[in-house]
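Apart from one protein chain that is not included, each protein chain of the complex appears where it belongs.
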Amino acid sequence: MSATKVVTEPAPVRERRPPDPRWRWAGLALLLAAAVYAPFQLVPFHVFQLTMVLVYAVALLGLNLLVGHAGQISLGHGAFFAVGAYSGAILLDRWDLPYPLTLPVAAGVAFVLGLALGVPAMRLRGLYLALVTLAIAIFLVPLLKRFEAVTGGSMGLTLAKPAPPGWSGLAEDQWLYFLTLIVTVAAFLLAAGLLRSRVGRALHALRDNETAAEVMGVRLSFYKTLAFAWSAMFAGAAGCVYTWVIGFVSPDSFTVNLSITLLAGLVVGGLGSLSGPVLGGLFVMFVPSISQDVNDAAPGVIFGLLIIVVMYVAPTGLAGLAARLAGRLVKKIPRKE
Amino acid sequence: MAGFVQQVVEGLGAGAIYASLALALVLIYQFTGIVNFAQGELAMFSTYIAWQCVAAGLPFWLALVLTLAVSFAGGMLIERVIIRPVEGAPELTIVIVTVGLFIFVNAAAGWIWTFLIKDFPNPFPGGALEAAGVSVSFSTLGVLGVVAAVMGLLYLLFQHTKIGLGMRAVATNPASARLVGIRVGRTLALGWGLAATVGAVSGVLVAPLLFLEPNMMGGVLIYAFAAATLGGFDSPLGAVAGGLIVGVAETLAGAYVGVIGSDLKVGVPLVIILGVLLLRPQGLFGRAVVERA
Partner (left out) sequence: MRVTAIGCTALLLLAVAACGGRDGGGATTGGTAASGQCAGQQTTGITDKSIKLGGIYPLSGPASAYGDIPKGIKAYFDYVNAEKNGIGGRKVEFVVRDDGYQPPKAVEEARRLVEQEQVFALFQTLGTPSTSATWDYTNQRKVPQIFVATGASKWGSDTAHPWTIGWQPNYISEARVYAAYLKKEKPEAKVAVLYQNDDFGKDLLGGFKRAIEGSQVKVVAEQSYEVTDPSVDPQMRNLAESKADVLLNVTTPKFGSQALAADAKNTKWNPLHIVNNVAASITVLKPVGFPNVQGVVSSTYYKDPNDPTWASDAEMTLYKEKMKQYAPGADPNVPYHTFGWAVASSFHKAMEAAACPTREGLRDSVRNLKGVQVDMLLPGVTLDTAQGDGFPIESMQLMTFKGERWELFGDVIDTRKEFGPLTG
C-alpha cells in the first residue's frame, strides 16, 4: 500500500471554493421541499420507486462510511441489510411490536453484529476483508433458512405494511414514503455529524495514509472496527425500512448479488461524498429497469461496464462528476451578475 | 470405514476443482499482486469458447488448444484495456474494477449463450477405479493429474525462469523492477494472459462435472479463495494443498457434523478464511511479508 494516489480525493471544486453555507442550506432546503412535495404529485408507482431509492440511499450511506471514508472494502453489506430486514420482520411477526420501535432494534442488532464481526475482520488488510465479507454474504442465506422457526425458513415472512394513521389523510404509498424520508434525513444528519466529529477525521486520516495516521496516534483497529459497526448499522436500518415498504422478506432476496449491487451503486454514485449514496440509489433503482428494454442481459452488462468506466474517468462517481460540471457553470454565473 | 474413505475421495474430487481455480488466482497474485474476483467468470467464458468450437465441429483437443490461445490473448487484452488505466491505484480501486468485470462477463455470457445448460464433452473416460470398496472415478483422477501438472509447470515458471524472477520483482516492487530494466507492463500483461489460460484449463476440467452455464464458477469461487488463502496466495503448491484440504474438510463436515449438514457447509470456507487470516495470514505455504512502513 505504498501508492499515494487516492481514489476518493474530494472533488476539486470543493477544494478550490469552500461552499458558501447559505447556498448550501438553500439547496438542501429546496431539495427537501421538493422531496416533500413529490408524493402529492406523482402516481403511487413512482412514489414507490422514490421510496426504494431512499431505502438504498440509507444502505449506501452506511457502505460509504466504510468504503468511501474509511477506505475499507466490503462485498457483504447485503448481509447487514438482511439482518436489519429480518430483525424488523421477526419483531413484527413474533412480538407484534409497533413498527416504529423495530427501527432502533434492527439498527442496534446490525450495529452489534458489525462490531462483533468487525473485531476480527478489521485486523485484515483491505483485500482479505473483501474475501471475508463476501464469504459472510454467501453464508447468510443458508443460515437464515436453517432457523426456520424464527425466520420462516425459505418461505420467508409476509407482513402487514404500516397503515397510514387516519389523521394524516395519506395513502399507503405516501405514508411509507414519508416514513422512509424521515429515516433518510435522520440518517444523513447522523452521518454528516459523524464525519465532522473526531471519528470522521480519524477515518479520513486512515484512508489517506494508515501508517501516518497511526503515528499521529489514531487507534487503527478501534476506528476501523467502529467504522464497520456504524456502517452495518445504517445498512440494518435500511433493511428494516425495506421490510416496512415491501412487507415480505425471504432469504433469496438477500443473496450476494444484493451486496455486489450495493457496492456498484456506491461506486457509480460517488465514493466519499454525501450525495453519492442518493445518486447511487437512483442508479440501483433505475438503471436495470431502463436497460432491460435494450436486452434481457443488458442490466448486468451495463452495470459491469459502468463500474469499470466510472473507476477510470470519474473515481468520485456521479456526485464528483456533477460537482465538477456544475462548478464550471457556477463559475460563469457570478461574472454575469 | 469404506464409507469414510469414500467421503475423503469425494472431498479430494471437489478439492481438485477448487484447486484448479485457486491456481489461476495464485498465478495472477504472483504476477500482479492483486486478487482477481473475475477469475472464475473468465474461466467460465473460456469454457464457452471451447464449447462453441466443439459445437462448430472441431475435434476436442484442437478446440482446447484454440481456447487456451484465445484465453491467453484475451487475458493480455483485458490487462491492457481494463487494468492498465488503474495500475498503481489502491487495492480498493482494483478490487472494484475486477468486481465490475465479474458482473460484465457473467451477463455477457448469458447474453451470448443463454442460461440453459450446455453439455460439455468429458476428456476423460467414464467409469471408475475400484479398490477395497472405494471407487474413484476417472474424471476425478484426470482432474487431479492435470492440476498436479499445472502446479508443477507453475512452480518451474516461478522459481526457475527469468520470467518468473522478473515477475516476482514486479509484484514485490514495480518501481524498483522498472529501474533494473524489467518491462513491467509486459510482465503484468503476461501474468493476466497466463492466469486466463490456467483459468481456461480449470473451466474445461470442471465443465463436464458441474455442467456449463454462466453461473458455473460462481459457486466455486469462494472455495477457491479459501483454498488460496489457506495455502498462501504466493504458492502454487499451497493452492493445490489448500484446495484439497478445503474440499475434504467441507465434504466431511457436511457428511459427519450434524449441526453443519449439507445446507451450512458453505460456512466452511468462511471459517477457513477467517481462521487462517487471524492465525497465519501468510497461509500454510506462503512466505510472511514484512511490510515496510
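Which chain is which? They are A and B, in the order written, and residues in each are numbered from 1.
Basically, contacts are C-beta pairs under 8 Å (C-beta built on N, C-alpha and C of every residue); 3 or more make two chains touch, one makes a residue touch a chain.
Please read all numbers here as calculations on a predicted model, not as lab measurements.
Peer 1: Could you tell which one of A:63, A:131, A:246 or A:262 touches the chain left off the display?
Peer 2: Residue touching the chain left out of view: A:246.
Peer 1: One chain isn't shown here. Among A:120, A:164 or A:327, which residue touches it?
Peer 2: Missing-chain contact among the listed residues: A:327.
Peer 1: Just to verify: which one of B:135, B:173 or B:282 makes contact with the chain not shown?
Peer 2: Touches the omitted chain: B:135.
Peer 1: I need the residue numbers on chain A that touch the omitted chain, in ascending order.
Peer 2: 13, 19-20, 23-24, 26-28, 30-31, 33-35, 37-38, 40-46, 48-49, 52, 138, 141-142, 145, 153-156, 158, 161, 242, 246-248, 250-253, 255-258, 273-275, 278-279, 285, 288-289, 292, 296-297, 299-300, 319, 322-323, 326-327, 330
Peer 1: Which positions on chain B touch the chain that was left off?
Peer 2: 3, 6-7, 10-11, 13-14, 17, 107, 110, 114-120, 126-128, 135, 137, 139, 209-211, 213, 215-216, 218-220, 223, 250-251, 254-255, 261-263, 265-266
In this text, only the chains that are shown with their structure count from here on.
Peer 1: Nearest whole angstrom, what separates the Cα centre of chain A from the Cα centre of chain B?
Peer 2: So the centroids are 32 Å from each other.
Peer 1: Residues of chain B touching chain A in their complex?
Peer 2: It is residues 34-35, 37, 82, 85-86, 88-93, 95-97, 99-108, 110-111, 222, 225-226, 229, 263-264, 266-267, 269-270, 273-274, 277-278, 281, 293 of chain B that touch chain A.
Peer 1: With touch defined as at the start, can you tell me which chain A residues reach chain B in the complex?
Peer 2: 1, 3, 5-7, 67, 71, 73, 75, 120, 123-128, 130-132, 134-136, 138-139, 142-143, 145-146, 211, 260, 263-264, 267, 295-301, 303-308, 311-312, 315
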